[in-house]
Each structure stands twice: as structure tokens, then as C-alpha cells.
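The complex appears here minus one protein chain, its other protein chains still in place.
The chains carry the letters A and B, assigned in the order they are written, with residues numbered from 1 in each.
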Amino acid sequence: MTNPIWRPSRRDFARSATALGAAGLFAPALIREANAQSTFNWKRFDGAKIDVMLVKNPRSDLLQAHEKEFTALTGIQVSSEQIPEQQQRQKAMIEFSSGRPSFDVTMLALHVQKRLAAKGKWLEDLRPYLADASLTSPDFDYADFAAGAVGFGKQADGAVDTLPHFIDFWMLYYNKEMFAQKGVEYPKSIDEMVTAAQKLNDPSKGIAGFVSRGLKNANVPVWTAYLLGQGMETVSTTGQLQTDGPEAIWAGEIYKRLNRDFAPPGTIGFNWNECQTTFMQGRAAMWLDGIGFATPLEDPSRSRIVGKVGYGVMPAGPKAHHAGLFGDGLGITRSSTKKQAAWLYMQFMCNKGNQLAMLKAGAGAPGRSSALSNPEAATGSRFSKEYFECLATSGRIARAGLPQIIPVTEFRDTFGVALTNTLSGADVATELKKATEVFKPVLEKSELG
Amino acid sequence: MAGIERSSPVRRRTLAGSAGFALSLFMLVSPAVLVFLWMISLSLKNELDNTSFPPVFVPNPPTFENFIDVFAKNNFLLYFWNSVLVTGGAVLIGLLVGVPAGYGIARAKAAKTAVLILIARMTPALSYLIPLFLLFQWMGLVGTITALIITHLVITIPIIVWIMIGYFEGIPQELEDAAYVDGATLWQSFRYIAMPLARPGMVVAAILAFIFSWNNFVFSIVLGGKNSRTLPSAVYNSLTFEQISWGPLAAAALLVTLPVLVLTVVAQREIVAGLSAGGLKDG
Partner (left out) sequence: MTAVASPHAEAAGPATVKQVRLKPRRYWLFAVPALVLIAAVIVFPWLFTVFMSLNDWKVGGGIDFVWLQNYTRLFADDRFLESIWRTFFFTVMAVALPILLGVAAALVFHREFPWRGLLRTIFVMPMMATPVAVALVWTMMFHPQLGVLNYLLSLFGLPPSLWVYSPNTVIPTLVLVEVWHWTPLVMLIVLGGLAGLPQDPYDSATIDGATDWQMFRYITLPLLLPYIMIALVIRTIDALKVFDTIFVITQGGPGTASETLNIFLYLQAFQFYNLGYASAVVVIFFIIIVALSLLLLYVRQRTKWNA
């Protein structure tokens, strides 16, 4: 304004406004966004203080890192805590059931607690917030969230009670060097995967052909990853258990074969961390698990296989090709007294920039399409192009890896025990039949009233 | 005295005998040495050395990265202070009510009351968690240090009472009888005669109560909030999905248990002497 060279007269101003308007015809979105930025009032809840309960993971590290920026923008103070997965779920359960949770925003494992949250009326329906222009910044663009993610974050009755901020796909990490040495191609089907594991397995050198979770509960997604290859989930759309049919038994046999014959000794007690250590130390050729482990695998201070890691899409099954889908959402506590401030927090944390940052950091796949398809992610990242391709492909073939029922944990426990038993030599069909019998009444009871 | 040799002082010990003795001593002490040394070794090595096989025993060069990592990623000092407050509070209150209780029960020979207090010790800790959570929520105490102190009383009071019973039973009643005849009240004879004599017992009771309360982790996991979490549950919380690493974990584990280990070393004489003097004598 104090620039002496160009002092705009009223006429100048009017002329440039016209020019801007004309430009607006060509770039309407840009202008709308710029306008929105300036009109949306982020400071509406200045001075509020919200409590946030997060699950301990790299995504939460990023959320916490963004807190300062959020407070500067909105004046809202954030007090957040990261709690390990298992305790966080248990804390959510206890606190919500007691009626007065101590937090305003929580992270929710959609593949475990989604139905529980609906049944217990834990979370606020976000639809009114999304519709309210005074609460939702126009550049938030809920439609940008991938359809699969939106469906995952929604309840059966249409209530949008979480923003699906993180999506986890199951994929196959493989050691390129070992594959090259033995002249093995990346498997295209689950059957080929078994053959490959057999070829790569070399116990005399301390190298296993394959490793995946054997620990009960944790191992269920491994089995369902195979079952999805039959075009089937564990519970049908009508709520029937499909856990002891020929397809489920086939998946169980694959699980038993791979984890018993080609996996390192002791896999029966392995969770992701033991699997990760085994694979990272160059002691296994393949590892089937969630997509979020790239960071440690490519960390030279911890991993012996930096640069040798291949990121492969889950091989196809005999009837279908799917990648197991899991995910976390953020939701607002229904009994919170600061719901609107909490909504600003969620909006900010799940905006386009922050979702892209999460992808770039290798912290996992974001729920937003714009972030997933952004070429900037791959170029600006230390992870290989293959990683991002794997992510994108997996996203297209993703399907729920766990049933959408209330007692998910009990399901995982019961079938997890059955699968673990098969690793000690028990018959797959018998174990699955037994587990199905035990779990059936639990499922039926949970669906009553 | 404790030091007197009982097993045939007359007989000369043969060379084989002392070698066998040394061997059994070695067998007894080495498991403890192994675990603690390995813990230290893990905490001072980088991740590649920690997961190499055959294992690297001596950190070369030792790295303090793991400890720096623990302090950088966790609010370790806060958790430490919380543990001090919770454990300190529970031990102080435990002594305040537990020492008189031990005296009363010993003198009244009220074995049944003793069993009543032991019930607190027999109940599985898990069964307290949900009802106490509801109770504390109703009282507005969830996530506070006060709530944890109250729960930790379940640990400290039984230990203190149990040890003090044995102690007071070992103190002859004649002195108190004499004072009583001279017109002292029961409280006075407890306060000025029995209690000073039982001071070594109080030290042991306090130390043991401190250690067991410090080591507890289930209470804090459910009843602790983000500002009242104690050290053991904080360490358990540092197990992260996707990022597990042995070095920082071992460093954190070492830091948690270090205070009690130091206490053990400093007070080992009191602990052994205290227990030997009748702390856990049948009562």
C-alpha cells in the first residue's frame, strides 16, 4: 500500500477487479478456495481446550506435530495422548461405557470397534457439521475421501461418525535379493506364493521362505487375506459365519502350510514385531502384513535389507483378487461439551495437506484420493516408486479384512486360537469347525437388542 | 548372631568342598547377573548389534542414543515424579495406619483380623479395576494421583501390617506392662516404648512396600490418566506398533527398575537384618 510506484486509483482498482473476475471464469475452484480461506472463521472457538486420545503410531506422531499450527490458526489448545493400541481400545471401551469419557476426540480402529461404537452410541454423527458452512471450511471437501474409505468410516444407518483418516492395506514385503538369487519371480497368485516360499526356504542358512503372524488374535487377518482370494469374507452380508466352509478351510490350509513349513521356528508366537525383526534382519524372503512398515524396513540404523525391500500387492486368489482392508477413523465423543472445537481439530488434521504429509512420511495410506493420487508424494519421498504403486493398486482392490460385527476381538481370539492350533499340527477343518461352533452363539447374542 | 557357623565348625573343609560351595554360589548368582548385564548391554548398543546373531555382548562403542531416545520421546521425568508421588504417598499412609495396626493385632493376638487384611492381598488386582474406575469417576478422581495412591494402599498396607505383626510379637511385653502400671495409656506405651523398638522393622516394611508399590503396573494402566501415569505403565506404553526396537525398550526398562535396584543395594543390610530379626516370623 505504501508502494510509491503503484498507487492504485479507484479506477485502477475497478479494472483489476474485472480482470480478476475474468480470470475467475477460467479458474473458479482456485478463487473459491481463496475466498473460503479468507471468510471461514477458524477463530470461532478461540481459547477452547480439547482432549484427544490417540493410538500410539507414526500417524499420531504427525498429528501431534501439527498441533502447534492448529493452535496458531484457531486458538484452540490441544491436549493429546498416544496410548498403545490394545490399551487404547480398552480405555475407549471403559470410558465410553462409563458415560463420561475424559476426551473430546478419539481415534477408532474401524476394523475392530466400529460396530461397538454404533451400539454404544459413542460418537457424534458428523453429517450436520459437514453441512454447516459456518463450521466446515469449504476447502475441506469431504467428497475427496475415497469411496472405500468413506464407506468404511460410515455406519450401516448412514451416520458418518468418523473421518477415515488412515487406511491400511495388507501386502507382501519381499526380499528382492533373495528372489534374484534363487531366480524366483514375484508370485501372481496365492498358490504361486506357496511355491515361491518353498523355493526360497533355506533353513540350513537360517533363511525362511515366508513369515507372518502366528500369535492368536493377531494372526486372523493373515487367514482372511487368503479367504478374500476366494471372493469371500468371514461373515456374509446377511450375518452368517462363513468360517468352516471349503473356502475357509482352503485359506486355513494355506495359512498352515506357509506358517508351518516355510516359516522360521517359533512363528506360532510371532506378532508383527517378531515378524518385522525376522524380515528386517534378512532372515525371511517374504512377509505378509500391513502396509505401514516401510519406515523401519528402510531405516539403515535398524534394518539390514535397506534398498532390497520389494513392495508387492497381495497375490490373487483362485476366485478373486483383494487386499485386506483395515483403518482408523477420528471421531467426536457424543458427550463432549466442545464438539464444535473438536470438529475444527478433526477438519484440520484431516485436511489435504496433512493427509499428503502422512503419505510422504511413509506413515501409511491416507483416506483422501487427492493425497493418494498426488504424484508429489512419490517424487518427494525416500520410499521407492514401487511402494506408492503398491499402495495405489492395493487401494483399488481393498476389501474389509475383518468382519463388521460387534465382538471382533472375541472373533479374532477364537479363530486365532484355532489357527495357532493348526500350526502345532491340528487339523484345519476340525479346528475351524470347533471355533465356528464356539463363536456362533456369541455372534448371535451380540446381534440381539 | 547370624554369622555363627552351624554345620560342624570342627570338621575341616576339604578343597573339593569349597570348590563345590563356590560353584553353587556361582550357579545361584549368575542368572541375576546375566539378565541385568544383558539388559545393560541391550540398552547401550545400536539396533543392528542388538538384533545380530551371534549376539554382540560388549557394546562397542557404547551408545547413549537409546537413553536419549527414551527421554526425547516420553515425558519420562513426569512419569518418574508420578511414581514417586504415588509410591511415596501410599507408603506414608500405609505406615501411618499399618504400624499401629500391626501393633494392635500382635498384642491382641487377633489372627483373624490379620487374615482380613490379607484378603486385600489375595484379591486379584484385575478385579478392582472396573469398579474402582466407576467409583473414582463418580468422585471425580479418575486420572488423578490421589486415585492411584488410594489404590496402591491395597499393596502397601498388607505388607506393612504383616511385617509389623512379626516385629511387635518379637518385642517383649514386660516393658509395656511396667509402663502401664505407671499410668501410661495404651497409646503412650505404643508410641514411646514399642514403636521405637520396632524402628528397624518399620524401615524394612517401608522399603518392601515401596518396592512392590513402585513395581505395580496394572492399576496405573486403567486408572492413570495422561498426567498421572506411573513409570512401569509408561514403559509398557512405549511399545509401539510398527516401531518396536530393542535398544530403547531395554533402556526404558532399565530406567524404570533402577530406582528400586539402587534402593536394594543401599538398604540391603537393613532388608536382610530386618527380615532375619523376625520380620516374617510366624505370627
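The definition used in the following text is that a residue touches a chain if its C-beta (ideal position, glycine included) is under 8 Å from a C-beta of that chain, and two chains touch if they have at least 3 such contacts.
Keep in mind the model is a prediction, meaning the values are calculated, not measured.
Contact with the chain not shown here comes from a single listed residue; of A:121, A:188, A:319 or A:385, that residue is A:121. When the omitted chain is restored, the residue from B:44, B:86, B:105 or B:141 that touches it is B:105.
Within the whole complex, the absent chain has one touching residue among B:46, B:66, B:82 or B:151, and that is B:151.
The missing chain lies against chain B, touching residues 1-8, 10, 21, 24-25, 28-29, 31-33, 35-36, 38-39, 42, 50-55, 93, 96-98, 100-101, 103-105, 107-108, 110, 113, 115-132, 134-135, 150-151, 153-154, 157-158, 161, 177, 180-181, 183, 185-187, 190, 211, 214-215, 217-218, 231-233, 235-236, 239, 246, 249-250, 252-254, 256-257, 260-261, 263-265, 268-269, 271-272, 275-282. For chain A, the residues in touch with the chain missing from this view are 90, 93, 97, 116, 119-121, 206, 214-216, 264-270, 274, 277-278, 281, 283, 406-407, 409-410, 413, 417, 420-421, 423-424, 449.
The rule is simple: only the chains that are shown with their structure count from here on.
Interface residues of chain A facing chain B in the complex, by the touch rule stated above, are 55-58, 79, 81-85, 87, 90-91, 94, 98, 100, 102, 206, 272-273, 276-277, 280-281, 292-293, 295-296, 301-302, 304.
Touching chain A in their complex are the following residues of chain B: 46-48, 51-53, 130, 133-134, 137, 142-143, 221-222, 225-226, 236-237, 239-245.
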